[in-house]
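Note that one protein chain of the assembly has been removed; the remaining protein chains are unaltered in position.
Let's look at chain A:
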Amino acid sequence: MELLVASAVGVLTASGVYLILRLRAFPVILGLALLSYAVNVFLFSTGRLAINAPPVLQAYGDASYSDPLPQALVLTAIVISFGMTAVLVMFALGAYLEAEDDSINMTETDETETTGKEGEA
């Protein structure tokens, strides 16, 4: 099980890193989403794996519990990464609609074009 989780984190990271190195905004956003998954699962895994031991206190017997702290941290991290993705999507959308291009890299020619446009405006 541990091997599966670790390798899943690795595959998600690798796919995420590959995608954020692409040249267009949309794959970068997808890559960031994959990286978020990887990071969240990784953080969660720092509490070690346990089966049938949710951190909900039982009234009877001494049940074992999984580590609640990473779970709490990851819970907020999931929500925050949604917020971040949303802001990025908005940026990408805005950039595309303004420039009719969703390339993320600014090359020399792009810079001069932009200044030229600003000059016109």
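Quick notes
As a convention for this text, a contact is a pair of C-beta atoms (placed from the backbone, for glycine too) under 8 Å apart; a residue touches a chain by one contact, two chains touch by 3 or more; residues count from 1.
As a convention for this text, contacts and distances are computed from a predicted model.
From the set "DNA repair protein RecO", "3-isopropylmalate dehydratase", "Monovalent cation/H+ antiporter subunit A" or "Deoxyribose-phosphate aldolase", the protein name that UniProt assigns to the chain left out of the figure is "Monovalent cation/H+ antiporter subunit A". Interface residues of chain A facing the missing partner chain: 1-30, 33-34, 37-38, 40-42, 44-58, 65-69, 71-72, 74-76, 78-80, 82-87, 89-94, 96-98, 100, 102, 104-108, 110-111.
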